[in-house]
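Shown here: the complex without one of its protein chains, the others still in place.
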Amino acid sequence: MDLRDGPEEAAFRRTLRAWLEAKVPAGLRGFRGWSGPAALALGRDWSKRLAEAGYAGLTWPKEYGGAGRPWRYQALYLEELARAEAPQHLGVIGLGMAGPTIIAHGRPDQKARYLAKILSAEEIWCQGFSEPGSGSDLASVRTRVELVGDHFVVNGQKVWSSYAHIADRCILLGRSATTDEKHEGLTYLIVDMKSPGVEVRPLRQITGEAEFNEIFFTDVEVPKANLLGEVGGGWRVAMTTLSHERGTFGFALAGALDVAVRKLVALARERAGADALVRDRVAREWIDLQALRYTNYRALARLERTGVPGPEGSVAKLRWSEANQRLTKLAIEIIGREAQVADGDGAPAYWRHQQLRSRGNTIEAGTSEILRNIIAERVLGLPRSR
Amino acid sequence: MDLRDGPEEAAFRRTLRAWLEAKVPAGLRGFRGWSGPAALALGRDWSKRLAEAGYAGLTWPKEYGGAGRPWRYQALYLEELARAEAPQHLGVIGLGMAGPTIIAHGRPDQKARYLAKILSAEEIWCQGFSEPGSGSDLASVRTRVELVGDHFVVNGQKVWSSYAHIADRCILLGRSATTDEKHEGLTYLIVDMKSPGVEVRPLRQITGEAEFNEIFFTDVEVPKANLLGEVGGGWRVAMTTLSHERGTFGFALAGALDVAVRKLVALARERAGADALVRDRVAREWIDLQALRYTNYRALARLERTGVPGPEGSVAKLRWSEANQRLTKLAIEIIGREAQVADGDGAPAYWRHQQLRSRGNTIEAGTSEILRNIIAERVLGLPRSR
Amino acid sequence: MDFSFSPEQDQLRTQARSFLEKRYPLARLAEIATSADGWDRASWPELARLGWTGASISEAQGGAGLSFVEEGIVFEELGRALYAGPYFSTVALALPALGCAPDLLAKVASGAFTATFASPAANASGAAVDGRRDGDRWLLRGEADLVPDAGLVEAFVVPARGPDGIGLYLAERRDARPLVRVLDTVDATRRLARVTFEDDDARLLAAPPAAAKIIAATRRRALAALALEAVGVASRALALGVEHAKSREQFGRPIGAYQAVSHKLADTYVETELARSLAYWAAWCIAEDDGEAELAASAAKAYAAEAAVAACERAIQVHGGMGFTWDHPLHRYYKRALWIESFDRSGAAHRADIAQAILGG
Partner (left out) sequence: MDFSFSPEQDQLRTQARSFLEKRYPLARLAEIATSADGWDRASWPELARLGWTGASISEAQGGAGLSFVEEGIVFEELGRALYAGPYFSTVALALPALGCAPDLLAKVASGAFTATFASPAANASGAAVDGRRDGDRWLLRGEADLVPDAGLVEAFVVPARGPDGIGLYLAERRDARPLVRVLDTVDATRRLARVTFEDDDARLLAAPPAAAKIIAATRRRALAALALEAVGVASRALALGVEHAKSREQFGRPIGAYQAVSHKLADTYVETELARSLAYWAAWCIAEDDGEAELAASAAKAYAAEAAVAACERAIQVHGGMGFTWDHPLHRYYKRALWIESFDRSGAAHRADIAQAILGG
């Protein structure tokens, strides 16, 4: 047990920190989302730089263009990114979900075709899993995938797809057969988002922004070569995608929480320094942040030893989402009535946006209810609640 | 809408308050339970005085020896009792559960035999519903009731029975037949606690005291005349018992909470007057108390209009139990390390006892989980969760 | 002792519920919220005709001669329907001061006159506006901020510092004066504005020290009114959540069959009922000018606002992603709940007042 960076880790962190200080474009510090073409161009450029500096695919095997490093470097990377308030690589879905799934299940020609362009951000990916009728219950997807001659035909609707409005490709889970066991009969495809019949509609959120999208597929033709895994074997492939999502997800969340707690501390110092109730709540958030941080370190040690992400990913998501909801609400309470005003660049508008946005945290990427089910059933071994 | 006492109510309250001030024996003010023969003798005497002064069976019909008053008088009575920190009539199970059930389902000879002695506390009743294997799931009781000749024979075990150690009679729900629908095949009996084969064992609680009992029935013979309702019709009779429990239960709880909040306020004034966190929490408890109090008044108005207790009984039980747990814990937090000491007459020992005892509040008389089910299903019309 | 509504009061509620449900189905909320004014102006004469604007105004002055209990019923139902318009401003905030100008009360009752309260922070009792005598007129100068419905009303009740202390003045809006800048606020159904007075004409409603009493009464009314509105908001959010939980299926069952959903909704029910009890208590205290009115209004506002916020948050959670979208009406209820919570002061500040009353110190 040693909580200090080792010499190689310290060097990596030092280099990265200096690089970030020099390179993060002013327009991207503390950014709120890839909306608007200008931000997007900046984002593509930024992602390319990250890749050129060797920070994309840190844990990917070297043979696929990655750095082949242990997981801890991905964790260090996420910590430093959060510390610098720098945005992530634009292709997070490709890097964290599509890429690892292709590495695990793809044919050599698929690996050659897709992986390098994920790293360089030449191609942006999105995810087509959730549907209006199947939120928590993924196996109930109804988007139809039919094999007609030498291609699949896709019809259906996906929802809650980040990046779909700028994506080049989509990893899609659809139903190719009606079966008694609903986990069978699913098929996993790579869909070109420029195909005829693909329509993306931004989905406006409670904040007024559109960060997610709906994707409508109408008789979209997908070449047979874009099949990942087997026809009817999509569930297993999708599980790879989701388990990778949880790999070092906790670190990104703790990083985001670290930024939020630091901003909260600054706000409290400025506006409520002497209020004992505020002080108590700020201290609680600080403690929770440390708890999440060190839980992540324990998870990392286990991941490196076993190669399998432990339940800490669910723990981190559950607690981060609730912490973020609490602390953004504390911030608007500190600000008071002024936080009703939505425009401007100052603290009131910033925190109001964060507070409204936070309501999605306990819903997106696994609702808190589903995460508690997972912990109860998979970790504690309690009977299924459904 | 008028939140003031009407002239008749004000007179009743005034008389009762004066009577209580004059009559409550010193040894019974703020008492903690009917343990020990001395307390018991005091309690019987006290109950007899209450009955003689006309305060037993306030809402019972006059023909059965009650005062035939509207429900509000029972509410006033409970408020004043709490205010004086006076104990209730020893026969609460008889007055609030057995009596009303006999009035609703009993034969004339049963009414004549039992009701007057309930009021006068000559006979104390207890309840034999819960069993080790059936806590929340009352319909799963397994105590056997068999008709053999001209009497029933009872075999089985009951648990969580208050007053059983001093009771003369028991209302017992047992199984007389094995049926597909488990609510059928239940039979409701009046059991003489002095019968051969009845054994009462006190059940020691977390506080070290024994407030509840287990009752073991071994070949206990119960005359046929002691059947209440029909053989196999016990469920319906039991529902009458339970619905009466909820009648003005809320007022007893709000009364107890009122006493607790007043003691908490005194404690906080004395020991933590300037602590902003304590002040905030005390204010929360005070607000919750008012909320419970006025919810009870709304419930009372509805009960008087419709004759049927509304869902407020469940609401009151749910919130009182959680409030009592929170506020007793706040008290021991205010006291600090000294609250580890269990003996003595002062605030530390008093609050420690209350705090430990409060853990039972969310379990006894309907767990919080069952109460939330009831609200979800019966009030909100959501599907059954079981 | 009777904590129930009279048949007439029940009838008022039924009438209000049915009028508002017909006129403001959920589908219309977005249209109104995104309109220029954020108000269906044509509704105001109807509210007057229904007797709501003059509910507590005496019959002699054209009102219904009822009390704050009846106004409370209207507040609750308007909250439930998320009515956008200057009812809260006129009836809760302005009416106590307008009582000093009997000529205006008849206009309020008839629907010809609306007003709001323009304090420096829409809630403080101090004043950042100065009143100065100019012959037989008064002129106001200064700025009031976060003034509710300022863009909609005909006049402003203004606490301003005059030669003898803080008085209450009435500034009517004429020729685009005083200057009103409506802000871009989170709740588009009850907007806030900055109001700037630059020697604008005003009429003295109440001189010190009488003004202070009216300001205190205004605050109590406002808190109780918002508590009632919050109860309306919470119960509508609960109804939406319950409806969704009954119909939405996941894993082959309606999600309301899962305790993770149903117990959340049960908690919302419980908190809404408790908030309702406190709000009715506060309404009665205000109608009767009871000695507990201030404490009751503080307790009710603090509790009901937090209950409404929690009710909306749970309803959003129960709706899943859908509840988080702009197109679903829930966020508009949520934003109103947050508006209510932020008015005057936070729950913690109200609890500090209550602690002061019960603990001293």
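Things worth noting here:
Read from first to last, the chains carry the letters A, B and C; within each, the first residue is number 1.
The rule is short, and it goes like this: contacts are C-beta pairs under 8 Å (C-beta built on N, C-alpha and C of every residue); 3 or more make two chains touch, one makes a residue touch a chain.
Predicted model, so just to flag it, every value in this text is computed and none were measured.
For the chain excluded from display, the touched partners among the shown chains of the whole complex are A, B, C. Residue in contact with the omitted chain (choice from A:R14, A:R29 or A:R298): A:R298.
In the complete complex, the residue from B:A116, B:L203 or B:V259 that touches the missing chain is B:L203. Summary of contacts with the chain left out: across A:E21, A:E199, A:E230 or A:D280, the touching residue is A:D280. One chain is missing from the display, and on chain B it is touched by residues 130, 132, 134-137, 140, 159-160, 203-206, 208, 212, 277, 332-333, 336-343, 352, 356, 359-360, 362-364, 367-369, 372-373, 385-386.
Mapped onto chain C, the interface with the missing chain covers residues 258-260, 263. Along chain A, the points of touch with the absent chain fall at residues 1-6, 9, 72, 76, 265, 268-269, 273-274, 276, 279-280, 282-284, 286-288, 290-295, 297-298, 300-302, 305, 312, 315, 318-319, 369, 372-373, 375-377, 379-385.
Everything that follows uses one rule, which is that only the chains that are shown with their structure count from here on.
The interface with the greater count of contacting C-beta pairs, when B-C is set against A-C, is B-C.
Work out the mean CA point of chain A and of chain B, and you get 53 Å between them.
Counting partner chains per residue, chain C has residues 253, 258, 261, 348 touching two or more of them.
Residue positions of chain A touching 2 or more other chains, listed in rising order: 277.
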